[in-house]
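To start, the structure itself, in structure tokens.
Excluded from the complex is one protein chain; the other protein chains are retained at their positions.
A and B are the chain letters, set down in written order, and residue numbers restart from 1 in every chain.
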Amino acid sequence: MATKQEHAALTDEKLVRLAQRGDMRAFEELVARHRDKIYARAFSMVRNEDDAVDLSQEAWVKAWQRLKQFQGESSFVTWMTRIVINLCLDHLRKVKRHRAESIELMEEESGGVERQMPVVQVNPTEGLERGEIRQRIDKAMGQLSYEHRTVLILHEFEQLEYKEIAKRMQCSIGTVMSRLFYARRRMANLLASFKREELS
Amino acid sequence: MSRSPFRRPFQFAVALFLAMFLAFPVQAANLKLDAKLVWGSDEPSKEHKPVDPALAATLTNTFKWKHYYVITNVVTDIPSRETRKVKISEPCTIEITELEGPKIEVKVIGKGKPVSKTVKQIQKGEVITIGGDAENKCAWFIVITQLE
Partner (left out) sequence: MKAELELKLQAYLDGELSAGDAREVDASLAHDPEAQQLLAELRTTVGVLRDNEPLMPLPESRDFYWSKIERAIESAQPERVQPLLAFWYSLRRILVPVAGVALVLFLGIASLKVNTVSDPLAHLAEVESLSEHVSSFSFRSQSQNMFVVWLHENADEQAATDSDDDFDDAVLQ
């Protein structure tokens, strides 16, 4: 049986083929390689460390169970990311049933708030170190409702088209477009406000 | 004195027997262990004593909690093939038995009921940790190390 070092030298495709034949150590290497990315995607969506750990682990277990269905149409990590996204969406829908609608979503659905936000004319992250930019984006994402955050993640980070996002979020394309518009405008204004706070 | 025909081999056997014990290090009769009850939390606490930096690094690099505090610390000597009970908290006791190896058997007993048993060879420098989730997204750890 291959050692950990030998597995570490294999490509994802080779590891997937080994894992599909039942090699758990090959699967373990895939987990080690991509666990941060899968966890990060879960955290970006659910904004809770414990839930993100649980959901990411559930995604890995599901992936093992469905591995034979993976035919290589996309990369393994893309396929894995789709699994964890679906689990997060299911989780968020369950959570949503137990809480009141967010004020933000109510504002967005009543229409017009984002149109009152001033246009941000200067790049609010100019001159900042990458780490600082990422921190500010993370902070701003935490201030969005889950619907706005999700549509932003699926479009900007997962590069999904409107219709794919609508399918996953179980809403219309029009809803995706207005949520995305609101989320982007809100994000721009939040980043600008962080910059103003820094300068004041 | 007549010489027994068996005397030379017998003397040789005694000499060899003694040589084995004098030439080779004898296993220490007592096993000295340090047992700590540690609480892991994401929130800092001024009321509790943090674990030492080395243990903090070991726990932080393994588990997700940010802060680790010592709740109880007991040093115990366990004679060979004997059992010592260590009260780690009000309702929880651990029973440590020294087995051949040296191995230790650690039984965790909560509110008088046995919960788990672990048998493991103990090595200097190795940390044996038995843990679980606690309330408020915290965790508890029983950390056992061998002392010199």
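Note that contacts are C-beta pairs under 8 Å (C-beta built on N, C-alpha and C of every residue); 3 or more make two chains touch, one makes a residue touch a chain.
These numbers were taken from a predicted model, which means no experiment stands behind them.
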Chain not shown, its touching partners among those shown: A, B
Sole contact to the chain not displayed, among A:15, A:84 or A:141: A:141
Residue among B:49, B:64 or B:81 touching the omitted chain: B:64
Residues of chain A in contact with the chain not shown: 24, 28, 31-32, 35-36, 39-40, 43-44, 49, 52-53, 56-58, 60-61, 64-65, 111-112, 115, 119-121, 123-125, 130, 133-135, 137-138, 141, 152, 155-157, 161-162, 177-178, 180-181, 184-185, 187-188, 191
Residues from chain B at the interface with the omitted partner, ascending: 20, 23-25, 37, 39, 58, 61-64, 71, 88-92, 107-108, 110-111, 113-121, 123, 125-135, 140, 142
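The rule is simple: only the chains that are shown with their structure count from here on.
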For chain A paired with chain B, centre-to-centre distance based on mean C-alpha positions, whole Å: 44
Touching residues on chain B, where the partner in the complex is chain A: 64, 137
Residue ranges of chain A touching chain B (in the complex, touch as defined): 49-50, 53
